[in-house]
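Excluded from the complex is one protein chain; the other protein chains are retained at their positions.
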Amino acid sequence: MVTKEKLAKIVGTGNVSNAPAALEAYARDMSFVNAVKPEYVVKVRNTSDVEKLVSLARETLTPLVPVSSGPPHFRGDTVPSTGGAVIVDLSGMKRLIRVDRANRVAMFEPGVTFGELIPAVAKAGLRLNMPLQPRKTKSVVTSMLEREPVIMPKYHWDIADPMASTEIVFGTGDLFRTGAAAGSGTIEEQWKAGGAQKEGAGPSASSWYRVIQGSQGTMGIVTWASARCELIPKLEEPFLAGSPQLERLLDAVHWLIRLRLANECFVLNSANLAALFTRKWPDEYYSLKDRLPPWILFFNIAGYNYLPEERVSGQVKDMKDVAQRAGVEPLQSIGGVSAFDVLEAVRRPSDEPYWKLRSRGGCQDIFFLTIYDRLTELINVMHVEADKAGYPASDIGVYLQPIAQGTSCHCEFNLFYDPENPVEVSRIRGLSTGSIDALMAKGAFFSRPYGESTGIIMNRDAATVSALKKVKGMLDPFNVMNPGKLCF
Amino acid sequence: MALKRDQYTAFEDVLGPASISEDPVILDSYAWRSCQMAGLDKFMPRFEAVVLPQNTGEVQSIVRLCNKFKLQFKASSTSWGVYCDPTGPGVIKIDLKRMNRIIEINERNMYAVVEPYVVSAQLQAELMKRGLNCNVNGAGGVTSALVIAAHEGIGHMSQHASYGERNQLALEWVTPDGEIVSLGSLGSLGEWFCGDGPGPSLRGIIRGNVVPLGGLGVYTKAATKLYHWPGPPVFPVEGVSPRYIPSQILPGFMARFLCFPSEDKRGEAVKKIGESEIGFVLMGFNTGMIAANMATSNEEEMGYWEKFKKWETGPSFFLIIAGNSPGDFDYKKRVLQQILRETDGKSLKEMEDPEVEGGFLWRCIRITASIRETCRANGVFGGEVFGTDAYSIQSNFIQDSIEAKAKLIKKGLVHADSTIPFVTSLEHGHFGHSEVLLRYRPSAETMEGIWEFVDRANQAAIKGHFGLPHHVFSDPVHDLFGPHISNYHVWLRKIKKTFDPNGASESSNYISAK
Partner (left out) sequence: MALVDYQRDMEMCCRCSACKFIPIERVTGYQHAYVCPSVSRYNFHAYAGGGRMGFGIALLEKRLEYTDKLREVVYNCQMCGACDISCKYAMDMEVLEPMYEMRMGCVDNGFTVPVLDSLVASLRKQGPMVLGGKARRGDWCQSLEVKDYTQQKAKVIYHVGCRTVHDKAMWKVAKATVSLLQKAGVDVGIARSSEPCCGGRAYHMGYRQDAISQAKHNMNIFKKSGAELLVTGCAECYHTFKVLYDKFGLKSDIEVLHTTEYFARLIEEGKLKPKQPVKATVTYHDPCHLGRLGEPYIHWKGKELPGHMRLFDPPKTFRRGTYGIYAPPRNVLKSIPGLKLVEMDRVKEYAWCCGAGGGVKETNPDFAIWTAQERLEEARSTGAGAIVTACPGCEQNFTNALKQDGDSLKVFDIVELLEKTI
């Protein structure tokens, strides 16, 4: 059995806590998963701590729940599913290991947040392909591990991007480096040889970074990762285009990505754009929402080191052809929201409070992947389900993010609610699980299942579950890594 | 060893009599050795039978029978590579030739789904009619378009169209023990747009930046990402084989062979071209490869080579730029000019002849000349294939090969073509890749020299911390590298052992469970 002493021996006394408040902080989150209090919260300092901790967990069959981001947590993945768990808090591992301008890559530990990484890479002229306004406390490593969609689909070549190489302690206790980082030699020796730990795939005929992505800490604990970065443009011209007809905007999106005209590129409904830009609730929110068209496409055209003006003006011309064909009108601002303001906002994490919590204090997200042709129908399905649940469809925030260079689209419904109101809580809880079947039936692929709906989603594909269990058996044979999540 | 009659009948019941053979005439046509690193052995040992399944269900049945009868199977499509060889007794060769359908082309979400025996030229031709394109393996348009069929799937267009590991979406996999696993959205929905999830991605198990080379079951369908094609529905080719020429240089396309005074300058140019996103094709050709690509015979190649080598002043690469609009094309051309001024790059004048340029354009988009570059010399070729991390490590790694190849040439062991190393970049400079090509006539002395050359590169990779080369496959080489590379061989073996409990998927080119 794990004891405080054993844990303290690994991380030092000051880094182990079983104070009720500390345990309570990890016993629940904003999702609807059952509250389970951990036994201990351990703050790890480095890879060695993690290795020893995993080793101890295996010996004592103690569940480990890795957590890197600061609160609030939303998806239940950091809430233990079983008793006796130890929270492995990696938020203190904040080393920014390297920023490599020449190879457009940065390496950092899991405790590094977006708020910290963005300025650090900017100094080298680089930037991250980042999610839409993540919360300030969000770990960049975790975001990448969760395959969180990012806002520049043009640079999202693969669903795994921007994650590159990683170092991980598997549930077996083995330390492993994925991709180009695997070796030979130390990371420093690889740098000397010209290496950049840029390639995520491999080594050889396996790509472990893909296996640990989406695994919610069930395979091991990542102790650092490297991320592909992009250059900071020399010149940018952002646009907004609104329409009541989503299909028109999707046509434009397809061509903007296909022709690689747009960097940042996504679609929001009026509820979500208003939510992002409202400071004073509720009047400003409703006023802004009313001024906005139902759907708003945001995109940004950029020039880099060579002839940036010429590039931007040429691409703007090409973009206008695309827009004309699609029947949309790109503008500098819509409903009082300027495209430059949107650009500026999506370059950084959310201000506090987190934008999804500003209106009602709570938010549940339902998100999945699909193809453009199914989006309209899926949105309608969600509206029907919301109506059935008594949730006003017009209040649903919608975020559509093309990913992997437009091969699919992340569709996210943000259900804003008052977490203090039991009726609303019950309604949202029912809706967030009750809508899953209807959405799947119409082409929603829940590639990242979290919380209560996980079972419904995983049960659709018994062969994959069986294969995943085999993989889990390889990497975490004693099932000490975040047991109870996914199908494990 | 021959199949027992009940075994043969069991296979025949699945396939029908016309789709199975154990006749030596049929078998020996498959057993003729591959061209890659070919030595003096002409044939692989005789194997048991060859089967021609028509669909996934038949593949599954074959695999299950192999497990039942304690036989092994080895599947391949167009079978160019050495790793497609059925290795000998106890092995059933699965020739996927009859699985040749294009399942879907989704234009709006830009992916296509194919079976293994659709070749890239077929898929690309269909895509071009729709204004789309796909990455084509460097091995050429006559190889499988299945994104997991090629060893690494890097091609001339990987500059803008990425490569195998990253282009793959959903996939259908008949596991070594005969289960059908549908990755990603295919398993949950029957749709092909995503290969990952729910939860962890099995894409990481079924392949890495290289593939299991037939050693981990059979991949029966896969979706691949598509890219925009700014050219016409049909490329305007005229003339008669082998001297096809375009009837015009397509508006918005330009091909150049560029030479630089030093590796640093070449690297700088590659970086700048990548960062400015102007490259459609960037291929690390040297003059020897250009001569081979262009020539329609060995005699002609020697003539070009004599001419070009005088001109070769340093490291080089081949570049195609393509504009999505006239303005885009002009912009890209102007950027290229500026980059060449900054890097002292020079363009080979012969390439600027419209007929020559047009020929290169098409040959390097359809990828038609790979066999000219590799096998025409003597039917065989060898060399080294390195990894896919940053350009800088690839460039540093391969410098050692200059001297090593020069030594082989000096000893007369390989053909005396350019020693300028092939280094290229992918995804607009995000990744690098390098290779060394050796052309030779097999002899004991040559093979000894070539294997020493490869051993030297392997040692250099380990000692110089240059990463795992892509030419690493099979137990002994994995065992050489694994201990230096995070013990990856141990994990690869775990995959093999877990998913192939009976060792049915012949894996001499992958890794054995041991």
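For reference, chains read A and B in written order, and residue numbers begin at 1 within each chain.
Convention: a residue touches a chain if its C-beta (ideal position, glycine included) is under 8 Å from a C-beta of that chain, and two chains touch if they have at least 3 such contacts.
These figures come from a predicted structure and were not determined experimentally.
Across the whole complex, the hidden chain's contacts among the shown chains comprise B. Only one of the listed residues, B:122, B:313 or B:419, touches the absent chain: B:122.
Here the missing chain is touched by one residue of B:71, B:142, B:194 or B:254, and it is B:142. Contacts to the hidden chain, counted on chain B, fall at residues 18-19, 21, 23-26, 28-32, 34-35, 42-43, 50, 52, 78-80, 95, 97-98, 102, 118-119, 121-126, 129, 140-143, 234, 237, 240-244, 296-299, 301-302, 362-363, 366, 368-369, 371-372, 374-380, 414-416, 439-441.
Rule of thumb we're sticking to: only the chains that are shown with their structure count from here on.
Chain B has its Cα centroid 33 Å from the Cα centroid of chain A. Residues of chain A that touch chain B in their complex: 102-105, 147, 157-160, 174-177, 179-180, 182-186, 189-190, 192-199, 201-216, 218-219, 228, 231, 254, 258-260, 304-307, 310-311, 314-315, 317-318, 321, 369-373, 404-409, 440, 443-449, 457-458, 460-461, 463-464, 466-468, 470-471, 473-474, 486-487. Interface residues of chain B, counted against chain A in their complex, comprise 106, 108-111, 162, 165-166, 169, 175, 179-185, 187-189, 191, 193-205, 207-213, 215-216, 225, 228, 271-272, 275-277, 324-325, 327-328, 330-331, 334-335, 338-339, 387-397, 427, 429-431, 461-468, 472-473, 478, 481, 484-489, 491-492, 494-495, 498-499, 510-511.
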